[in-house]
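Here the complex is missing a single protein chain, while all its other protein chains stay put.
Let's turn to chain A:
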Amino acid sequence: MSTNHQRTLVVVGNGMVGQRLVEALRQRDPQRRWRITVLAEEPRPAYDRVALTSYLTGTSAADLSVVPDGCYDDDCVLHLADPVDHLDRDARTVTTASGRVVAYDALVVATGSVPFVPPVPGADLDGCFVYRTIEDLDAIRDRAADTGSGVVVGGGLLGLEAANALLSLGVRTSVVEFAPRLMPAQVDQGGGEVLRRKIQELGLEARLATATERIEAADGGLRMVFADGSSLDTGLVVFSAGIRPRDELARSSGLEVGERGGIVVDDGCRTADPAIWAIGECALVRGRVYGLVAPGYDMAEVVADRLVGGDAVFAEADTSTKLKLLGVDVASFGDAHGATPDALEVVYADPVAGVYKKLVVTDDAAELLGGVLVGDASAYAALRTMVGRPLTDTPERLLMAGPATSDLGDDAQVCSCQNVTAGSIRGAIRDQGCADVAGIKACTRAGTVCGSCVPLIKTLLTQSGVVASTALCEHFDLSRAELFDVVRATELRTFSEIIAGHGRGRGCDICKPAIASILASLGAGHILDGEQATLQDTNDQFLANIQRDGTYSVVPRVPGGELTPEKLIVIGEVARDFGLYTKITGGQRIDLLGARVEQLPAIWRRLVDAGFESGHAYGKALRTVKSCVGSTWCRYGVQDSTSLAIMMELRYRGLRAPHKIKCGVSGCARECAEARGKDFGVIASENGWNLYVGGNGGFRPRHAELFASDLSTQELVRLVDRFMMFYVRTADRLQRTAAWIEALTDEHGDGLAYLRRVLVDDELGICADLDAALERHVGSYTDEWAAVLADEEKLGRFVSFVNAPDAPDPSIRFVTERGQIRPATPVSGDGPPVVAGPTLEVVR
């Protein structure tokens, strides 16, 4: 819908800020007075650079995109991979690398910044990287696959994030920092000391007060030589020593730039040339360059407003920051260094617990100016909103307990990335019916960038009394975790008692299996004992997996995927004798399909006699521990992954859980067992085992994240024991560990860090109990199928018809395909029509 009255806006750069400008202008200009042309250097539309690191842990480039569908059309065009390299201010045109010439009425430069690479000799050698784009991360990942060690130059916010990312790629990592402390821009010396210890606990080496003199190629890798003459050999180097604004276009066209770079603009983000504006990390506004996205977004809003005739100005921006590092809580906000004249500092330090907190207040202790939190930043989101306001409590008490959220005024800023106040969030809850964090994110955009305000959003939701119901179903108001605690703490061991005491009605297909699973996790006898038998889904009822035609599949356990020829032959014979279809599963074992209910006992009699046991393919329980051949055979293996996988599978077999649990053990970083796709995965290192948790294939794939490294087998088992038991006790029904950890993140800020506090530091004081519960499980394990075979009453239920126990179901029909049976299906016109397709019951 273009008209002659349209003017042309050219935006140079499609980063987070340039993109925000486009969206903000489209919103303010529904008549389309502006036509927009965006010229971008990168090969893909704007993506979430703040979340860049998650790209290394499984988030795809597509997931990172921040461009909404339908954003670009005839009036709003985006040209990718075509950077502007010339600006002609007299002609009002820009020229791109491909030779495209675009005329503009207004030009917005949103070119961001580049990582600063210190001018040390050798900084351009192969194996030296920066950390800014998806392409950078691809290159780093490739290199990391071939090397065991890395160095990050720069111990600031980004440097530490990059270092931890290297660690998660399995690379031993050192951080080299020129200043005498880590995060020198945010944290003072006291906080820096606590931070250094935290970082070392993560497994990162920190070399402080160290200047790099040169980098040399050495033995196929790199050698860093430092000013004090010492040196360090490494496979790769990542520079993260600050950023430099990309102001080349301004420089070459005679626009003013700052002493240390940055395109000089006024409070309206306009340069001295009235047709040219600069926003984001390339702009020098109010005397500074902001390296954060929130001020950039504000600038984009200002310019969008100005382009439609408004007079918005850029106000002082919040530069609060929180380190996005697993297990290390660091935050600084406001005037963290006490630069305000006569400011007072109130410090609380507990070096043993690794906590350092400082508040900066006015000299009369009446107003909060800023602060630093290390080791425990739980109060960050709330404290940040109070900067510049009268203190609601004594500084000491605020330090210890953090402010009460009810103290938040409606104009207090909750989300600084998106500039959303407590009032707008309360409004969204009240007027737009938002009832959960996802709803708030959709309505207000709060919480969608760095995520550090999410705990605060949750608190506001709870206070408004609208938090989503966690009730299990219409029969129980309790959540699964609450129900678990109730059953564990009481002597109630039957469904009838439990529903009489804590629910209503007679249950359903949601609460019955959930309670059956709770009872089984607590070791309340065989799953088909007494009333328990009536609670089970058909799979658990017949200890086999139902198939589309009402037949069942049989999956014997093959621990670690290791199988003797004798046992392999037994499986073959059983399949042949009962006419079953056989297939290798995705879980390193063998599935026998097409068994009728009344055949199951006879099939299992043969299997049990040959030493097989139930594989629990039917249960919400441990499934398989996938293995690779490991150091026993493989020329690269560094540990015996097969033995560990078998030991783990035997240890956790039969453990009932909120959902199925899958595991893997790989003998080296090549990861042939795909351990990082599992609920817990173990990858061998030279020094022991690295434990990853929270992986998932299936519906919503997610890579497991590094939980602890270089563990001995004993340490590993202890951690996994606790992880499993804590999951069993606290997860929601049908919530895999991946979703559980994400939920913990929503609740506690950083799920993995929380798990470390609970399972490693024993913050809740429950570790001994978890250990004992898991030991009880191991001690009481018996094979479910062997128990059925030994029990006439249970066996009596494996009949096709009450009045004709051995008559085969006449509706089951097979045809032959590739030499085996398969159900007669409508596809070949030889079976009953299928009306509904399968629906996945996956709770996210």
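Following the convention adopted for this analysis, contacts are C-beta pairs under 8 Å (C-beta built on N, C-alpha and C of every residue); 3 or more make two chains touch, one makes a residue touch a chain; residues count from 1.
Everything that follows uses one rule, which is that contacts and distances are computed from a predicted model.
Visitor: Have a look at "NADH-quinone oxidoreductase subunit N", "Nitrite reductase small subunit NirD", "Lipid II isoglutaminyl synthase (glutamine-hydrolyzing) subunit MurT" or "tRNA N6-adenosine threonylcarbamoyltransferase" and point out the UniProt protein name belonging to the hidden chain.
Guide: "Nitrite reductase small subunit NirD"
Visitor: Write down which of A:Glu474, A:Glu573, A:Asp609 or A:Glu817 is the residue touching the left-out chain.
Guide: From the options A:Glu474, A:Glu573, A:Asp609 or A:Glu817, the contact with the absent chain belongs to A:Glu474.
Visitor: For a quick check of understanding: of A:Gly507, A:Gly637 or A:Pro658, which residue touches the chain that isn't displayed?
Guide: A:Gly507
Visitor: Which is it among A:Thr362, A:Thr713 or A:Ser800 that touches the chain not included here?
Guide: A:Ser800
Visitor: For chain A, which residues lie in contact with the unshown chain of the complex?
Guide: Touching the missing chain: residues 474-475, 505-509, 511-513, 533-538, 541-542, 546, 548-550, 797, 800-804, 807, 809-812, 831-836, 838-839, 841.
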